[in-house]
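All protein chains but one are shown in place.
Chains here go by letter, A and B, matching the order in which they are written, and residues are numbered from 1 within each.
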Amino acid sequence: MPESLFGEDVIVRTIARIVAPFIQLFGLYVLMHGHISPGGGFQAGVIIASSFILLALALGLPESKERFKKTIRLPMESSGPLIYASIGVTCILAGGYYLQYGMAFLFPPHVVSAILISAVEIGIGITVMAMIVTIFYSMAGD
Amino acid sequence: MKVIPSMLILLVGVMLAVAVTGMPEFGDPNAPANTHVVPYYKEHCLEETGVTEIVTAIVVSYRGYDTFGEVTVIFTAGTGVIALLGRK
Partner (left out) sequence: MIWGPDLFILAILVVLAIAAVISRDLLVATVIFSGYSLLMALAYVQLNSPDVGFTEAAVGAGVTTVLFILAISRTARMEEA
């Protein structure tokens, strides 16, 4: 990535550093409210990933990688399909079909279903965020 | 040679504009999108899935296989980029 794409402006650096946590907070809000308001795993993952892209554009690639290390990204990339598939298998073990969330297990069926849907959304969000950040780093790094 | 592509684009645009007039009205209760499975979802969404947002209920619960495929597509796309460009 050519150095000219990175801003050296102190205003841009300061504003990006201040704004990035709020973008991540908004992404978490979208993720956790995915079952009662518009939003969900995909949107939240892209929003949180865009905060890291903003940090990379404003502060430079190494400083952004410092906040989202490779050792953390590697398990996060593959955890989404794993969470999804394991929840589906859990539904089979509870006596239903694959991905049939509404199984009575300690709680009434619709409560279990709501909890599992939230868990699936969180898994989707983790994978989308880590994958988009990784694609960005792979394309930007030299 | 720029005349033929422009004519083609114009032709396709006119055909699409004509096709749009055959679409149902916005919010028409008799439209096909509002008559097949959507009434069932609207009535049984909360009691079956425990989720008040119907879109999330459809995406994750009723059409869960599709969403599983989508996550797999994103995972595969990222794996392809990593394999091509290297992990940085």
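Heads up, the rule we're going with is that a contact is a pair of C-beta atoms (placed from the backbone, for glycine too) under 8 Å apart; a residue touches a chain by one contact, two chains touch by 3 or more.
Computed from a predicted structure; not experimentally measured.
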Chain not shown: contacting residue from A:Ser50, A:Ser64, A:Ser113 or A:Thr134: A:Ser50
Residues from chain A at the interface with the omitted partner, ascending: 1-2, 5, 30, 38-40, 42-43, 46-47, 49-50, 53, 57, 132, 135-136, 139-140
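Keep this in mind: only the chains that are shown with their structure count from here on.
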Chain A residues within the chain B interface of the complex: 34-38, 40, 42, 70, 77-78, 80-81, 84-85, 88, 99, 101-102, 109-114, 117, 120-121, 123-124, 127-128, 131-132, 134-135, 137-141
Interface residues, chain B side, partner chain A - complex: 46-53, 55-57, 59-61, 64-65, 67-68, 70-72, 74-75, 77-78, 81-82, 85-88
